[in-house]
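In this view, the complex is presented without one of its protein chains, the others remaining in place.
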Amino acid sequence: MRDEWFRADRLPHIYCAGCGNGTIVNCVLEAVSMTGWDRKNTVFLSGIGCSSRAPGYILTDSLHTTHGRAIAFATGVKMADPSLHVVVFTGDGDLAAIGGNHFIHACRRNIDLTVVCMNNHIYGMTGGQGSPTTPLGKTSTTTPYGASETPFDLVDLAVAAGANYVARWTSFHVKQLTEAVLNGLNTPGFSLIEVRCQCPTSYGRRNKYREPVDYITHLKAHAILKDKWESMEKSGQDMPADSFPVGEFVRRARPVMGVPDEA
Amino acid sequence: MKLEIDESRCKGCNLCTMVCPYKIYRPGSRPNRKGIYIPELDRPERCPNCRLQELYGRRLCGVCALICPDQAIRWVPEKPYEPMKVVIEY
Partner (left out) sequence: MQGNIASAEGALAAGCTFFGGYPITPSTEVAEHMAARMPKIKGSCFIQMEDEIASMAAIIGAAWTGARSMTATSGPGFSLMMENIGYAVMTETPCVLVNIQRGGPSTGQPTMGAQGDMMQVRFGSHGDYSIIALCPSSVQECFDLTAKAFNLADRFRTPVFLMADEVIGHMREKLEIPDSVEIVRPKTLPEGMLPFTPGPDGVPGFAPFGTGRYTHVTGLTHDERGYPDTTNPARHDALVRRLVSKIEDARHEIADYTIVNEDAEYVFVCYGAPVRTVKEVVDKRKVPKTGYLQLRIVWPFPEELLKRFPKCRAFIVPEMNLGMIVREVGRHVKIPVIPVSRIGGELHTPEDLIEAVKIAESTT
């Protein structure tokens, strides 16, 4: 059961009301509890940021590391002891900005990690600065006139860099997200599950989605299933503004590192 | 099974009111001690998990508990559990 994986003495957590991170932790723990893994042999890691507080609420060995470096730490853990199951929580700033190099190299090595990126398009912990995934034109404290830089597409990045499993969902799609995380956990090699989630406090407040329900309705409305997205692209339709494809983007069996020897 | 909202955890974001297919949750009308408007339950016995979890031996639906960012929604066993009262709807 999922409840057994929480450090109940640490709850309620520090996330703001309506924050998507709590939902994602639920889904990840639901998936982990479905794998039948032993809590003793499971390690959760994270870097710095809102997302990265998650391992502190999970009753396993957990490593809350420095900003952006979680995947590098995870590489050490997994390579030194491949019998451990290693899951990394990270955010968009953590993964795509300061940790971008570690991210693409872990994809390239195809190390047997599952990385869950809570992408809320903003630096929430520090009060709402623009991140590499802040959509064009959106307001943050460091983009007061609207973001002028093209955002990263984390899914494309992971696919291009060689990850074995890549999926994207939103914090509304809890069932699909749980299944995607489960697939990621079960796929040998590097798995990235990007979750577009709401940050009502820092992002929503400045971008007309102050209420969590409004925000998640927006995410739901702009998430287009991958197949539909591709057929829309083929037929040359204009994509609706702010929309993005969701679904499973890659599942393959390239050579991997960090899995236990067969012997 | 009985549906419960843990008041010590709920932060009043109302996401449960949005996702429940049976519209069991309603936005709260009165603030609690911490000033949080805890959602109210509208005839929770309609929840399939309340009625059928014991029978099926697994969790059904459960979307509200999954999406609840604050881990505040749970089902607790009602005692005594009386299987005779379970009515299967087709």
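Letters are used for the chains, namely A and B, taken in the order the chains are written, and counting of residues starts over at 1 for each.
FYI, a contact is a pair of C-beta atoms (placed from the backbone, for glycine too) under 8 Å apart; a residue touches a chain by one contact, two chains touch by 3 or more.
Computed from a prediction, not measured in an experiment: that's the story for all the values here.
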Next item on the list: Using the whole complex, pick out the displayed chains that touch the missing one.
Entry: A
Next item on the list: From the listed residues A:Thr35, A:Asn101 or A:Asn186, report the one that touches the chain absent from this view.
Entry: A:Asn101
Notebook entry, point to check: Which of these, A:Thr66, A:Asn183 or A:Thr217, touches the one chain of the complex that we don't see?
Noted result: A:Thr66
Check: Which listed residue, A:Cys16, A:Val43, A:Val174 or A:Val213, touches the chain dropped from view?
Finding: A:Val43
Next item on the list: Among A:Ala74, A:Leu154, A:Ala167 or A:Val195, choose the residue that contacts the chain missing from this document, as touch is defined above.
Entry: A:Ala74
Item checked: Hidden-chain contact residue, picked from the options A:Pro55, A:Gly204 or A:Pro245 -> A:Pro55
Item checked: Contacts of chain A with the absent chain, listed as residue ranges -> 7, 10, 39-41, 43, 45, 55-56, 59-66, 69, 72-81, 83-84, 101-102, 105
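The rule is short, and it goes like this: only the chains that are shown with their structure count from here on.
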Margin query: Going by the contact rule set out above, which residues of chain A touch chain B in the complex?
Written below: 3, 6, 11-13, 15-23, 26-27, 30, 171-172, 174-175, 178, 200, 211-213, 216-217
Checklist line | chain A partner contacts - residues on chain B that touch it in the complex | finding: 8-9, 11-15, 17-19, 36, 63, 65-72, 74
